[in-house]
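Omission of a single protein chain aside, the complex is shown with its protein chains in their original locations.
Naming follows writing order (A, B, C, D and E), and every chain is counted from residue 1.
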């Protein structure tokens, strides 16, 4: 645990406007994990939504080949995305869609790009948290202040796991994660509800009590992250999340 | 709920030896969902396991194009497996690996094939349950009776969800699933431990209480399935699961 | 020849309505070969037929990986269909199109799916025969009884071959097929005309006399199959094939 | 029929050594159809033949995009070979293998490349005939004169078909082919035996009598082609085909 | 240098109308290098040009597998075009576009196909020169004589390089090219201006003086090629290049 308490997050920092071109962007750093998150808005929707007045959001995720301790082969060169990549980008997309009011967005598509510059565990949960900031920044550029804001609640994610000795740990780094018996990713909203709970016991199965302890630990970490998100957005912006106008 | 109680499984039937060629096979029917599950054993392992004395298991999953209410495009014709397919086959593989003793298997690979003949909700959980039977049948053909059996525990899976009105439902059919606000897939062992918990609230976030009620409901359904698995394997075979020899 | 005469078909059984979702479906079993055949009807046609008032039919074919004595790699995982698969699905499509009146069908596309559940020789010819039943069942659901029926004649297919000793054999199983010096697939209509004759002498070339004997043997087998097709469709349906209305 | 008799071949010309690099090559022209055929010999065999002392032969086929009346999209740009291409290259490979003594070849692979420079019907049968010449030229460069020659017999191919009026036609050009009711490709050896008979009645089914007439017509055309092959190879080379040495 | 002077081109020959189907075609032979060049004209443009009144030109390039001293794997079989192929076809396209007046062409696309029948160095520069002839022939078939001709100037290309001893050489054959320390491809117009200069010193870097000498040598070779192009087009056609009408 690198000297930190088992229920402590690694140091977190979100740098807004990391890139100039996308409507919203943020670089999130959690421990040594760094993910560039961007939100691009396009004025069209997939076929199945045309004419409905409703928008859409989808996410893409990739590791820079040089982001991992052993170089990861470039997916563009291999000609296809791995199952892991597709699973992660589906998770990010589902999570963000759960706090979107697509009628308020109108017939537009938000594309979320999460590119991992450095990986040290927890890249998918960092991607959810960082993308939420990029999303709010992007929506702020297109939704007038007197309109309902399409992001209906805050959203953050964290990983938790059981150490080989059975101790619940918050926000695992790569080394902790690779030794963990059980691994869980949790996504929650600002109002404390769950959006995704994905627990896996490939090392060994886990008991109901262990599952409950992990969920409680995750909820605490997400509280901290959401408080930080409000700091990052600041007074000028945080009030818009969930705001509804006639 | 087609007239059944919210905590009742749909009718389940497992037909052993559905196919002649694979080492083990089973056709599982749950309601109108039907999945052909096969376990093939190859005398080689992936590169990273050569010389370790340990084996491996991986799973593949597909829908017959004609298995769904609207025809599903054939992935072989499109040239790639969808993200959904990859996510499901990763889930099946992880779940079965959690009850495998790979040292007892030795340097062999088990390939699980799950082909959905008819889809009416719950195909991935049916695939886990049916594949477990195919796996045990296959292992029985190669592991002498005086050796440790590589399947260390029973395994079954079920889906649960919240109806639009917030009622917890067990074993959702397609129509129930497509209306559900929250959807959860749970995989458990015969000793009552969790292997996978995957809850998703794309319709709306869910509370801790809702989450706990779903988990309890799932555990009950899995108890029933594991009892049925023992029936299906019968006295001649069920004792081998988890049996350890000097 | 498994104890049967050289000019005898293996036991044949066709089970109608094997699947719930497609417009028509049938499971055909010939010896140990089992093929699920489905006919789906879509209300659109390929680009080159738009506005012509005419429809189309195409076929797809696959082996379940577990259908063969040695497991066959899944084509969706390999990312492309083999040459063998493409050749077979082109054969099935051409054969069925030869008995279709596409003006009577109107601007619709029939998609035939043939998925081999178990392979023991003759899968492509079984697929033609089984698909014909699925096709008639599907057409019956959309074509009113007072209209010309788009299937203009019965259709069935069989394989024949020369044993290593030069004896003509009907309906070869896998083992017979793999030893055969010459292999021939024949597709014929209910009126006794040929639609496809594909004879190959990779083992050795064959004489005109051998060719003629194989063709005669095939014609006999197809007669039997077409009589059985009429049984399967029954009085309620068999009269529609080839029926023309004002 | 461009003024020629229904049983006359179009003008045929084979130009040996069309390319400098492959072991054997030939340009075949039949009417306006022109196909560059090359035979390359590699000192290795596919996995399944290693250590058997036996060789292999496989064929590849492509149309130049500019070879057809409407430009054909380049398969390398589309990223895959069409079903038609794969079917044709399988036919060419099977046909040539039927006259190969692979023990006499030894552990080598012959790769046949057929590239159509100009297409006017009959490209696949021209490819078989032209490739046979390229094959013999290539084998002559590596097999000493006192050894058994791996090409055991002459080989040629031709297309035949039924005109809309039911007249049997030999060696159809593109326009004739596209109007034909029935189309048949026939491959035969120098000793008058059949290697491939592929008859298709997509326009309409055909009778046994029609089938027999087409086969007889094809056999006559192939006689002429094989006589021409002997001329092309000349006295210095034609005796090697089928020659067996102690 | 095969007995020719270091500043001499290899023998050049361009055969017009090599193929019947494309609007324009030419076979160019330079030494042993032979490239079939074709220009096809389609009555549509890419999305970004629709409604602009302007046309487009793109080029495709491939080696016949049998064109090289060691057989080159077929890109259609491998499923993708190599980086080298893409680089070359981009070069050909850019070069030809530099002498096109796309307003004079109107909303049409010219597709250039360059297929190398035999490779002995300089295939990409031969492809540019041969394609220019095919392009002029194709444009002549669709542009009335009283209209501005879309080809605004002559165009040709040549390779130059430094021998291992540092001597500048014109028009390198394969063997010279593979030994060259520095390799440069130059494309120029009939008015003596540069369109592409691509110099590469993978063997060793090169000085400014060496660079200047190579450029001068290339310009001389291109002068000769453009004079030959005028001969090939002849009086009936060469005046159209660059001709502007009211």
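Just so it is clear, a contact is a pair of C-beta atoms (placed from the backbone, for glycine too) under 8 Å apart; a residue touches a chain by one contact, two chains touch by 3 or more.
Here the structure is a predicted model, which means the values were calculated and not measured.
K.L.:
Relative to the complete complex, which of the depicted chains are touched by the chain excluded from display?
P.N.:
A, E
K.L.:
Just to verify: which one of A:52, A:66 or A:191 makes contact with the chain not shown?
P.N.:
Looking across A:52, A:66 or A:191, the contact with the absent chain belongs to A:66.
K.L.:
Using the definition of touch stated at the top, determine which of A:75, A:177, A:202 or A:238 touches the missing chain.
P.N.:
Selected residue, touching the omitted chain: A:75.
K.L.:
Among E:32, E:80, E:147 or E:230, which one touches the chain that has been omitted from the display?
P.N.:
In the complete complex, the chain left out is touched by residue E:80.
K.L.:
For chain A, which residues touch the unseen chain?
P.N.:
Residue positions of chain A that touch the missing chain: 19-22, 25, 32, 36, 38, 40, 42, 60, 62, 64-71, 74-77, 79-81, 85, 111, 113, 115, 117-118.
K.L.:
Name every residue on chain E in touch with the hidden partner chain.
P.N.:
Residues of chain E in touch with the missing chain: 80, 83-84, 86-87, 89-90, 94, 97-98, 153, 184, 188-189, 191, 193-202, 204-208, 211-212, 215, 219.
As a working rule, only the chains that are shown with their structure count from here on.
K.L.:
Please identify the chain lying most centrally, where each chain is represented by the average of its Cα atoms.
P.N.:
Central chain is C.
K.L.:
Centre to centre, by mean C-alpha position, how many angstrom separate chain C and chain D?
P.N.:
29
K.L.:
What whole-number Å value describes the gap between the mean CA coordinates of chain B and chain D?
P.N.:
About 51 Å, centre to centre.
K.L.:
Need the CA-centroid distance for the pair chain B / chain E, whole Å please.
P.N.:
60
K.L.:
Can you list the chain C residues in contact with two or more other chains?
P.N.:
79-80
K.L.:
Okay, what are all the chain pairs that touch?
P.N.:
A-B, B-C, C-D, D-E
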